[in-house]
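Encoded as structure tokens, here's the structure I'll be asking about.
A single protein chain has been omitted; all remaining protein chains appear in their positions.
Let's look at chain A:
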Amino acid sequence: MMAGLTLKNVGKTYAGGVQAVAGVDLEVADGEFIVLVGPSGCGKSTLLRMVAGLEEISEGEVAIGGRVVNRLEPAARDIAMVFQNYALYPHMSVRQNMEWGLKNARLPAPEIARRVAEAARMLELGPYLDRKPRALSGGQRQRVAMGRAVVREPAAFLFDEPLSNLDARLRVTMRGEIRRLQRRLGTTALYVTHDQLEAMTLADRLVVLNGGRIEQVGRPLEVYHRPASTFVAGFIGAPAMNLLDAVVAEGRLVLAGVDLGPAARAEGPVTLGLRAEDLHLAGAGNGLCVALDYVEELGSGRIAHGFIEGQPIAVALAPGAPLGAEIHVRPARAGLHLFDPITGARLPDLPEVAAALRAGALA
């Protein structure tokens, strides 16, 4: 079944005039995995719940598989949802949990049995079918919740922070399972998370939301390498992109008195974005001087946190000898991102950056 998802100018205004979501336009292709990501309160869950039919749509139009569903009950929208706390029916066995929705839809018994067996096999739930949810571990409950979604054979899966209740290790495992399952079934998926790493690793395309509006839509690497605003730059990536106050003077980009090369831009202040891994050590007296604050050892590398003339900065370094009180770094030319200091919007790329982006794997 071909089932894309279309959101047209979707908005949500709560009683009392609070606007949670505004003017969201999104076109999701069939089988695509879309992750809605943003800090808490950005409206990502509200948006998902509007698609699910659990929240009324105040403005705009939501279409699933080409059919406008604004006025349909959740059950009639051909979707399945996985909740953060799983929302399994505690008094029903795993099997009954999966069957219930199908029974309510009056599917013939052999069909129900076939679907449950198939889902149990796929999710390795066979041994637990007759257990109650309380007798299962967190990861197993998570799988049951997915099983309950899978048996519906929906046009779209909706995930509302499904991994937040799991411990870090299980989260990585389940992340992989969700991705594999979705690929295998080829079902369109809309996934909400506040975890940018989860968003990066799962998504075909990311939707970064801020204050109820879309900041940027794009493939994960595209968003990572070419953030559309200082908000996205600061949200995606760990450590977040360094954002520093710099100036363009006489056609040169200047940060903390150091000339970083030509910049054919309007003269005046700019916000300079620098990824931690685009900064490289330079000899003493050469490049930007960073007064070190502390160093995070990650084993495979280390992140040095410090200040350039009072502005905080993080530098990713290879493991090695202990560092002194100061280090000197020089940014890669292709890693200079310029943003408007007032609106936060991305300014046209420097020629070297544009070239690198064209040549890079992300193109």
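Criterion: a contact is a pair of C-beta atoms (placed from the backbone, for glycine too) under 8 Å apart; a residue touches a chain by one contact, two chains touch by 3 or more; residues count from 1.
By our rule, contacts and distances are computed from a predicted model.
Note on the omitted subunit: UniProt lists it as "sn-glycerol-3-phosphate transport system permease protein UgpE", one of the names in "4Fe-4S dicluster domain-containing protein", "Putative cytochrome c oxidase, cbb3-type, subunit II", "ABC transporter ATP-binding protein" or "sn-glycerol-3-phosphate transport system permease protein UgpE".
When the full complex is taken into account, the listed residue touching the unshown chain is A:Ala52, out of A:Ala3, A:Leu26 or A:Ala52.
Within the full complex, the residue among A:Ala29, A:Ala105 or A:Ala264 touching the omitted chain is A:Ala105.
Set against the missing chain, the residues A:Arg71, A:Arg134, A:Arg169 or A:Arg184 yield one that touches it, A:Arg134.
Seen across the whole complex, the unshown chain contacts chain A at 52-54, 73-75, 79-81, 83-85, 87-91, 100-101, 104-105, 134, 148.
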